[in-house]
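Yeah, one chain of the complex is gone here, protein chain that is, but the others are all in their spots.
Now for chain A:
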Amino acid sequence: MAKRIDVSDLNVYYGKFHAVENVNMTIEPRSVTAFIGSSGCGKTTFLRTLNRMHEVTPGASVTGKVMLDDIDIYDPSVDPVAVRREIGMVFQRANPFPTMSIYDNVLAGAKLNNQRISKRRADEIVERSLRDANLWDEVKNRLNKPGAGLSGGQQQRLCIARATAVEPAVLLMDEPCSALDPISTLAIEDLISKLKENYTIVIVTHNMQQAARVSDRTAFFNVEDTGKPGKLIEIGDTNKIFTKPDKKETENYITGRFG
């Protein structure tokens, strides 16, 4: 189920602006890869190119290759909609659909695509996804209430349940805890550790302790100056990046000397 992502010579542009320069990396299956770096260094932009979400932004374009196992997702014959079914995404701000109940939110992937599923199968998917997201016990008695009535942390876990319900191969998370309190953050970090048994997970975070806690590999991005493109400085095992990184810049960032 989990798949490997191979990125080679990836450049991202917004119109003429060169946003991310020349990224090469491999994202291993069944592991958590964290992206760290200061604001505006292109972490989120790069993350969004991994499931072609950046194409939603007018004027954005990409050169280079992103291989999902043996398929180049930027091949002209590849449909971005199909890519996004394989590579799910969780956003910084929890965004449950306000018109739908908790139950329907979890099934949104199927319902919005007009897939017909039996009631029994639907119940199974909802329960499994909500259990995976550590949310089942809190909401099992009010599945038909609106998703927008949950607390911020619960909404974010609902969004994770929604993303896992369609069983993607890869799960991208864009600062999933930045708007949450420490207890909800802990719940989501536990969830990430559990989900990595089945998924390839990529997480963008500003919280270095979080990166150190949840990730197996860490990638450090940096930008020399505003207006210059962001770059991948180094990627490696989390332990190594946080204890003896190869590059001076990484060490400076990790030890808090800048950024």
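Simple rule for what comes next: a residue touches a chain if its C-beta (ideal position, glycine included) is under 8 Å from a C-beta of that chain, and two chains touch if they have at least 3 such contacts; residues count from 1.
Assume contacts and distances are computed from a predicted model.
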{"item": "Among \"tRNA threonylcarbamoyl adenosine modification protein YeaZ\", \"DNA polymerase IV\", \"Phosphate transport system permease protein PstA\" or \"ABC-2 family transporter protein\", UniProt-listed name of the chain not shown", "value": "\"Phosphate transport system permease protein PstA\""}
{"item": "Candidate in contact with the missing chain, chosen from A:Leu68, A:Ala122, A:Val166 or A:Ala219", "value": "A:Val166"}
{"item": "Which residue of A:Tyr13, A:Tyr74 or A:Phe97 touches the chain not shown here", "value": "A:Phe97"}
{"item": "Residue among A:Val12, A:Ala34, A:Met89 or A:Leu143 touching the omitted chain", "value": "A:Met89"}
{"item": "Residues from chain A at the interface with the omitted partner, ascending", "value": "51, 53, 56, 58, 81-86, 88-89, 91, 93, 95-99, 108-109, 111-114, 142, 145-146, 148-150, 159, 162-163, 166"}
